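Below is a structure I'd like to ask you about.
The complex is shown incomplete by one protein chain, all other protein chains being positioned as in the whole.
All chains are identified by letter, namely A and B, in their written order; residue positions are counted from 1 within each chain.
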Amino acid sequence: MLNIKCPYCGDRSQKEFAYGGDGTITRPKLNQEISDEEWDNFVYLRKSPRGKHIELWHHIAGCRQWFKVERDTTTHEIFRTFKPEE
Amino acid sequence: MSQNFRLNTGGLINRDKPIEFKFNGKKYIGYEGDTLASALLANGIHLIGRSFKYHRPRGFFGAGVDEPNAKMQVEINGCSEPNINATEIELVNGLSASSQNCWPSVNFDIGAINNFLNRFFPAGFYYKTFMWPKSFWYRVYEPFIRKAAGLGIASLEKDKERYEHKYEYCDLLVTGSGPAGLASAYAAAKNGAKVILAEDKPRYGGTLLTDDVTIDNLSGKDWSEKIISELKEMPNVIVKNRSQVFGYYDHNMMVMFERTGDHLEKKPKYTPRQRLWYIRAKEVLLSTGSIERPIVFGNNDTPGVFLSAAAKEYMKVYGVLIGKKPIIFTNNDSGYETAIEFKKNGVNPIVLDTREDQKSELINEAKDLDIKIKFSYAVIVAHGYKKVKSATIGKLNKEKIDFENTEQIDCDSICVSGFWTPTVHLASQSGNKLKFNDTIDAFVPDKSKQNEHSLGAANGTFTLQDTLKNSFNTGSEVSKSITKKDEKIQIPNTNERKYSAHDKFWCSPLPKGKNYKRFVDFQNDVAVSDIEVALREGYRSIEHVKRYTTLGMATDQGRTSNLNGLQLVANVEKKIVPQVGHTTFRPPFTPVTIGTIVGREIGKEYMPTRKTPMHHWHEKNNAVWVDAGAWKRPRYYKRGNENLFEASKREAKNVRDHVGVCDVTTLGKIDIKGPDAAEFLNRVYTNAWLKLPIGKARYGVMLREDGIVMDDGTTTRISENHYHMTTTTAQAANVLSHLEYYLQIVWPELNVNVVSTTEQWAGAAIAGPKSRDLLAKLFPKIDVSNEALPFMGYVEGDLFGVKARIFRISFSGELAYEINVESDFGLFMWEKIIDIGEEFNIQPYGTEALSTLRIEMGHVAGPELDGRTIPYDVSLEGLVSKKKDFIGKRSLAKEAFNKADRQKIVGLVPLDRKSSIPEGSHLVENKNAKLPNPKLGHVSSSCWSVENNNPFSLAILKDGKNMIGKKLFAVSPLKNTSIEVEVMSSHYVDHEGKRVRS
Partner (left out) sequence: MQKYSVFSLIKNAFSNHEKWDLAWKDPTPKKEYDVVIIGGGGHGLATAYYLAKEHQITNVAVIEKGWIGGGNIGRNTTIIRSNFMYDDNARFNEFGMNLWRNMSQELNFNVMFSPRGIINLAHSDAQMNAYARRGNSMRLNGIDAVLLNREEVKKIIPMADFSDDVRYPIFGGLAQPSAGTARHDAVAWGYARQADSMGVDIIQNCEVTGFDIEAGKITGLRTSRGDIKSKKIGLCVAGSTNVLAEKLNMTLPIETHLLQACVSEPVKPVLDGVVTFGAGHFYISQSDKGEMVMGGDLDGYNSYAQKGNLPTIQHVLTGGVALFPFLSRLKMLRTWGGIMDMSMDGSPIIDKTHIDGLYLNCGWCYGGFKSVPSSGWTFAHTIAQDRVHELNEGFSLNRFSKGYLLDEKGLGTKTWIS
C-alpha cells in the first residue's frame, strides 16, 4: 500500500485516495478550434512511461482535493506531491 | 504409547503437562511446548506423508519453516484444515492430524506405483504425452491427474473462526528475535524509538536457543530471555511471538500475521484465530537468520534424513532424538555441533566430512569426545524404503567427482549440513537486488532500495560476535536518526567456537552404472536428473528450469532447494551461480491463511450496507429488497401471496390511478454553490443552464469527454448562487469526483464549490393524479396549484414543523413531487405522507414499479445509459445544445456516432399483446436465419404496461425511429423465446407529456 502525502493533509495511506491517471493532459479550451486529431489525442492518448510519471490523485476520503504526484512506475517510489497549480 | 525417543532431561518443553493427540487415528502423548513434529518424533514416528508426484514415503526433514515434507491434514476447533506444517503447529490437547496424499494409508499407498515407474515420468513428461485420442485429455487423463495431485483436502464448510486486522506505525520493525534482532531492537528501544520486534516461533531467541554460546557469561537462551523481558517492560516496544512478517511491500508497508488462537486449548470468546498486522515502519531491520542447505545424495528423501541443525534443535529445544544411530554428513563445521549434541545425549554419531582432514576448534572438540570422523567422505545413497536403515558411503577422490571406495554402514538417520543460506526473502521483496557472496556460496542483500537493513545471518554474517556488534550499532544508528537520542550501549562479550572454512561440495556424484534418485526439491519430487533433462531440452533460463521441472514451486517455495538447484544449473551450463541468477522471491514468505488476509469483511459484512432513514418502515411493511450498489432499496412491498410481477403491477397501477410514494433517498445529491455555478453547470451539462430562474429545476444530461452519456438528473436553482443537483444512485460518487476534477484541475478559475449532500437529505417522491391533493394536505400553508408550483417548480415548505424542499419533478411521467427533509426527519416525513395519503389510496411503491412507470413513459435509465450510448441514441438530442460548448461535445462529431443507421432507442410491443419480451433479447429480421444471425439491436428494458395492460419494452435498434411500424423478432436463445414485435415510439404513455404538467 502506497504512502501518499496529500499536499493539503499530509501523509496518508493509499486507501484514502483514488487514482486519476496521466497528470500532464491539458484539456482543450472551450470553444477552441482544434483538429480532430488534437481532440482525439486529448481523449485517448496517455503518457505511460516506464520511470517517472506525473499523475493525478484525488483525496476522496479526506479533503477531496485533486493533486499531482511524481512517482516511479517501476519502483512506485514517490518523489514529490504537489498542488495542481504548482 | 511411550515416548521412546524423548530424552530424559533437557529441552524447553513442559514435562509437567502431557498432551494427548492423534495421528492417523492413533493416540500419542507429547508435552506442552512440542510441535506436532517433535511430539511425533518423540514417539519414533518418521513416516508421515507421501510425495506429490511419485508418492514416495516421506518423513520430517527440518524443524520449522524450512520443512518441505510434513504437510498434514489437521483438525482444529472442529474444522479440518489441509497442508498444515507439522514442524510449525504447536501441540494442543485433542489435536488430530493425518497424512495427506496417500491412499489407503501412509503405510500402504497405491500411488507409490508411480515411484516404480518413475523412469517414465521425467520432468515435463505430461507435455509430451496424453495427447491422443484427442478427447481423452479432458475426459480421462486429466481427471486422473487432478485426483492424484493436490495435497490435503479442503473442508467445504464455512469457516467459523474469527480473523482480525490491525494497523500499526513504528520507527523500527525488527523481524526475528535471534541475536541480531534482539541486539538491534534493544539498541533502538534504548534510544526511545517505537519498536516492534516480531518472532515467528513461539519462543524468542532464534539460534541462541540451540547454539553453544555465551553472551556476557550468560547462556544464549538466558541472555535472550533477559533482553526480551527488558524489552517487554519498555512502553515504546511491542514484542510479538508467533508473528511472522511475510511481506515487504511498497513504502515500507510490512505485513505480518500473528497466530493468536490455535495454540490455545480453550480460546476465549472473541479472541481471533489469527491477526493480520499492516505495519508502516520508518525503518525495517531484517534479522531473519539463515536456513541450512541440504547436501544432495541418492534417496536423500528417505524418512530419517534430516537437516543437521534440525536434529540439533529437536534435541535442544524439544528433548527429542531423531535417531539413535545417526550419520552426520557435512561440508562444514555445523555438522559437528549436531554430532557433539548427540554425543552429549549418549548417542554415538559418525561424521562424514567432505573436506580433507580439516582442523578447527569444533573438530578438535568432537575428536576429544571420541566422535568418529571420516574426512573426504560422502553419503552416496540411503537405503531403506520407509525409514533409513543403512547408507552406502564412499571416499571421495581428489576432484570429488567420483569415489575411491564405497562401503555400506548401518544407521537410522542421516543429518546433512551443506552450509547456510541467508533468508533474504524480505530483503528481495523490498526491491533489494541480491548479490552473490562467494565466501558463503549464497545470495546476500545488496544496496537497499527502501529503508531496510539486513543483519546477522540474514546478511551472511555467521559469527555471534560480528552479528551482535553490527546489530547493536545498526539499531543504535538507525534509531538515533529518528529519535535524536544516543544511549550508549556496551556491546557484550561473547564466547563462541570458531568455524573453519566450509567446502563447496553440495551433491554426491553417482557411482558408475548407478541411477539413484537424488532430490533437490522434495515436495515437488524434482531430482537432479529432472533438472538435467530440462537443460538438455533447452529450458536453460532458471525460470524455464523452475517452470518445466516445478523446482521451488511447492508450498515450501524452495527454501531448501533453490541454491542447490542453481548450483546444478550452473554446473551443467558451465557457469557460476550468479550468472544463472535466481528466481524472484515473492510474498508471502510462508503460506498465509486466506481468512487472515480477508479479516472481518465476510458474510453480510462483505460490503457496507447503506440504509435510508425509512429503512425500518419498509422492513415492517414487507419490503422485498433489491441491492442498488451499497444501498438497500425496496423492490416491492409484498401483500399476501403476491409475487414480484403482481405486486409491482399493483403498485404502478396505483400510481397511475391514485398516488404512490417512493423512497428516493438513494439518489445522489450534490450541493453546488458559488458565483460561477451557472457557468459551471452550463459546461457540465449538454443543455443550456445560464438562464434557469431561481426556484426552478431542469433536467440535464452530462457526458464523458468521449461523448458517452455519463449521468442524468435534475438540478434546481435554490437561490442566486446555490444549486441542488441530483444524480442517479449508481453514479453519485463518480459524478462528484468528475465535478471536482473540472473545478480543481481544468477550470480552477471558476468560483464554485461542490459537496455531496446525499446523506443529508431524505427524499420521498409522491406520484399520481392525487399527488397534488396530498401535497396540499401536507403543506397547507403553501399554494400548490399548477400556477404557483408548475412542472419543474421548486418551493420550500414547512412539514408540520420540519423544513422541507419540494420539487415538482417526475420520473414516472405522472403529476409528481419530490419532498426532501433533513435525514433525521426522513421517517417522520414518510409516516406523515402515508398517514395523510391514506384518504387518497396511497401505496408505497418500489423500484420495480418505478421501472414500469418510467419504461412505459420512455424515460431512459441504467439499461439504456450503459456507458456505450450517446445522447442521440436515447432520444436526448433535444438536450444537446448546438450553441455552447460542453464536456464531451467535440466527440459527438465522430463518424460512428453520426452513422445514419446507428442503433437508437425505440419501443416494442409484442404482436400478440401478451408475451413479455425478456430483457437482453436481440432483435433480428429472421428468427431462423443461419448463424451468425445479424443482430439489429437489443431489448434494454421490459415491463408490463399498466396503462395499456400489455407488455412493452424499450430497445436500442439499428436505424432507430426509421424502423417504427416494422415487425421484427425479439429472440432470446438463452430462454428459447422468439417473440414477434412491432417497433413503435419509445413513449408509450402520454406521448405529449401532459400529465406531468397537469
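Here is the rule we use: a residue touches a chain if its C-beta (ideal position, glycine included) is under 8 Å from a C-beta of that chain, and two chains touch if they have at least 3 such contacts.
What you see is a predicted model, and the numbers here were worked out from it, not measured in a lab.
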Visible contact partners (per top-of-document touch definition) of the missing chain: A, B
Touch criterion as defined above, residue of B:Lys26, B:Lys147, B:Lys433 or B:Lys967 at the omitted chain: B:Lys147
Selected residue (touches chain absent from view) among B:Glu20, B:Asp486 or B:Asp627: B:Asp627
Hidden partner chain, residues of chain B it touches: 52, 71, 79, 81-83, 119-120, 122, 125-132, 134, 137-138, 142, 145-147, 149-159, 161, 163, 247, 249-250, 253, 255, 278, 429, 515, 529, 533, 536-541, 543-544, 547-548, 553, 555, 557, 584, 586-588, 591-595, 597-599, 601-607, 609, 626-627, 704-708, 862-863, 866-868, 891, 894-897, 918-922, 924, 931-933, 935, 938-940, 971-975
Contact footprint on chain A, counting only the chain that is left out: 1-2, 14-15, 19, 21-22, 36-37, 40-41, 43-50, 53, 55, 71, 73-76
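The rule is short, and it goes like this: only the chains that are shown with their structure count from here on.
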Mean-CA-position distance for chain B and chain A (Å): 27
Residues of chain B that touch chain A when the two form their complex: 249-253, 278, 280, 431, 449, 683, 705-706, 733, 737, 740-741, 744-746, 748, 885-886, 890-891, 893
Chain A to chain B touching residues, read off their complex: 1-3, 13, 18, 20, 27-28, 30-31, 34, 36, 39, 42-44, 56, 58, 60, 64-66, 75-76, 78, 84-85
